Each structure stands twice: as C-alpha cells, then as structure tokens.
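In this view, the complex is presented without one of its protein chains, the others remaining in place.
Right after this comes chain A.
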Amino acid sequence: MKKTRLVLIYVLLAAFLVACGSSGTGSSSGKVTVYVGFQEDHAVAAMEQFTEDTGIEVDMIRMSAGEILAKVRAEKDNPQADIWYGGPADTFVQAVEEGLLQSYHSPEAEKIDPRFKDEDGYWTGIYVGALGFASNKDFLDQHGLEAPTKWEDLLHPAFENEIVMAHPGSSGTAYTILYTVLKVFGGEDAGFDYLHKLHPQVQQYTTSGSAPGRMVGMGEAAVGLLFAHDIIKYQEEGFDSLILTIPEDGTGYETGAVAIIDGAPQSELAQKFIDWSLGTSAQEVGQRTGSYQNLTNPDAKEPEKAVRLEDINTIEYDPAEAGSQRSRLIDKWDNEVNN
C-alpha cells in the first residue's frame, strides 16, 4: 500500500511538472500559429500546402468567425496566434476597430480588386462567395412549389416554420443575410419589416452558418439560407435533393479575409503566410476539397462550379460599413425580431 501511494504521488508530481514544463517551453520558434475560419478539410489541406511551399511548420485550429474574434479579443494582452485565416471581412472590420489586427501591405495584394481588401492593409480578401437559397426538392414536389427566387417568395404560407438560417450573433453567414436584406429592401425600416414577417417562417436559428444546408438536405426543413458555395459543397457530398437558387432581386456576398493578429509572436513568418495566402497556390487549394468560392487573385484558376458574381445580381456590399454596424444591428434584431 505504501509503495502504491508513493508511486501515485510521484505520478501526480510528474504529471504536474510535465504540464508546467510544456507551458513554460511552449513558444516554440519557427512555427506559425493560425486560427482558421473555413471548413476543416479545406483548412488542413491549405496548411499542408503552406508547409510544402515554404517549409514553415504550422499549428492551426478551426473555429467559426465569431469564436475567433472572441478568442483574439480575449487574448489581446497575450496574443497566442499569428494569423486569422478565413471568415467574413465584416468580423475583421470589427476587430480592426478594436485594435486587434496588424496592418501589412503584401506585395501580392496589389493584384487584388480594392473592393476585396482594406485600404489600410489590415485585412485582405482571399475569396468571395454569394448568398443563395437551398431548397429541398422533395418538399417542393410534394407541395407543388417552385424553388424561391426572390426574398418575398420565402414568405409563402407553405414555408411557415419551414425555413432555417443561422443566428446572426454567432454566424457570419447569418449577419451577411441580415445586412443583405436591409440593402435589398432599400433601408433599415423596410428591411426590419421584412425580417419581422420572415421570423414566423423560420423553424430554427442555428449556430453555424452552414448547418441550414445539412438540415434542408436531410429534409428537416424546406428552405435554408446560406452561402452558395456551401450549398454546392453539400450537393457534392451527396445531398441530391438540394436545389440551389440565387435571389434575383439582389443577393449579398462575403469577402473571406486573412489578417495578421496584433502582437503576433511570429510576425515575420506571419507576413510570409499572408504573401502565400494571396498567391495562386494557396487559393487553388479550396476546390480540391470541394470548397467552390470565387478567388480574389485574378491569376488563380477559378473553380468551374463556382457561382460567378458577374452572373448574378449582387448588392453593394461594403464590409467596412457592414462591420461597423454589426453590433448595433444584431442587438436590434435580437431585441425586436427574435423575441
């Protein structure tokens, strides 16, 4: 008994020392640490490509954009990561306003359309993706309906309690939807009027922006509101009953961005990462894992299946304005609509 006890104590001590040791010697040099905002398979493929192209090792973790912002904000005084890679630029704009990002004008960014980058170099767009409607074919057939092509179509009585979208608070996608509706209806009052009417149609506000696609694909709901490239990804994965339509009366789009976190422990490597992420090699990774966004680098090969912004009716989506209004609009929506 005595021996076992001693052994137990030593094991505990050792465990504690190991834990402390690993924390002390943690800041390993030569590794860049990345918070990734897009889907995991895409993220892992991208990081492997980065290490292959540059020889630099990566530690990465995938979170949704809201979570990354919360984490970066919480770690403000002791930054743990170097790069924020992916997620709607609106969230990045809010981070810039709070002084969480570091400016860097990458030589690679010169090619990129000014619409898709911050003029002060705090963030740079890496992909663009438009919003779409995902409808369940079986549901439409059963009810003799056509897939919705206008925002007003979603108010059809048959869709009562049959629509899914994410919660704008947690999801960048859903905030893009909210902001888009205000633009499409030509103002905040008219937009919120529509959102009030949409609310009883909505079965559920999910946390994740892409979840509505799965729910519609599985027949849990009739129509989901999410990014077209996410809908295509679900179709590719075998959800055959999904139909993709783009609202003809105007749709919004996200600019997926990349940025250096202020106080990044490895700021030199971080700059190399930004240069790489804007190049063709990085931008072409997505289509190999079924992520069909439009690319911001004009030299990169666009995925064939991507919905091209030129072909659809897009609204003027200004990430800077969308980002600065974000907190206020979400609060307003939460208090007035989601009650």
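Basically, a residue touches a chain if its C-beta (ideal position, glycine included) is under 8 Å from a C-beta of that chain, and two chains touch if they have at least 3 such contacts; residues count from 1.
Assume contacts and distances are computed from a predicted model.
Asker: Missing chain's UniProt protein name, "Heterodisulfide reductase subunit B", "ABC-2 family transporter protein", "Iron(III) transport system permease protein" or "Malonate decarboxylase acyl carrier protein"?
Answerer: "Iron(III) transport system permease protein"
Asker: From the list A:S64, A:S106, A:Q201 or A:N294, which touches the chain that is not on show?
Answerer: Among A:S64, A:S106, A:Q201 or A:N294, only A:S64 touches the chain that is not shown.
Asker: Which of these, A:G186, A:G219 or A:P298, touches the one chain of the complex that we don't see?
Answerer: Only one listed residue reaches the unshown chain, and that is A:G219.
Asker: Return the single residue from A:Y234, A:Y253 or A:Y292 that touches the missing chain.
Answerer: If we include the chain that is not displayed, A:Y234 is the one touching it.
Asker: So which bits of chain A touch the chain we can't see?
Answerer: 1-2, 4-5, 8, 11-12, 15-16, 18-20, 22-23, 26, 33-35, 39-41, 44, 59-64, 66-67, 69-71, 73-78, 80-81, 94, 167-171, 202-205, 207-208, 210-211, 213-215, 217-221, 234, 237-241, 327, 330-331, 334-335, 338-339
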